[in-house]
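The complex appears here minus one protein chain, its other protein chains still in place.
And now, subunit A:
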Amino acid sequence: MTVIPLTHILILSSLLFIIGFVGVVVRRNTLFMLMSLEVMLNAVGIAFIGAGSVWQEADGQIMFMLILTLAAAEVAVGLALLIRMQRRYRTLDIDVLNQMKG
């Protein structure tokens, strides 16, 4: 079993994170923003798992479990909000929700 070096794992993880981040910032559809958020969470998860396997520790996997639970809860709330938004504004464009001006 070949050992994947930590650098590769971290590069993959940060690439995914950046893709997710760019997605959150660039996409206007709220559904896609939520999906991009999931990508970011999974990027972090990969970093944890990779680090755990390198140091042969279980902590990384435990952290990923927590992240998974968090993602599930977040998606549940996020989707519920999406439905409310669709009902109220008839659109999922996030820029409609701009009442919080300074």
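In the analysis below, contacts are C-beta pairs under 8 Å (C-beta built on N, C-alpha and C of every residue); 3 or more make two chains touch, one makes a residue touch a chain; residues count from 1.
In this section, contacts and distances are computed from a predicted model.
Comparing "Cytochrome P450", "Stage V sporulation protein AD", "ABC transporter permease" or "NADH-quinone oxidoreductase subunit L" against the UniProt entry of the hidden chain yields the protein name "NADH-quinone oxidoreductase subunit L".
From the set A:Ile19, A:Met35 or A:Ile94, the residue in touch with the chain omitted from the display is A:Ile94, counting the whole complex.
When the omitted chain is restored, the residue from A:Val24, A:Val54 or A:Ile67 that touches it is A:Val24.
The missing chain lies against subunit A, touching residues 21, 24-28, 33, 94-95, 97-102.
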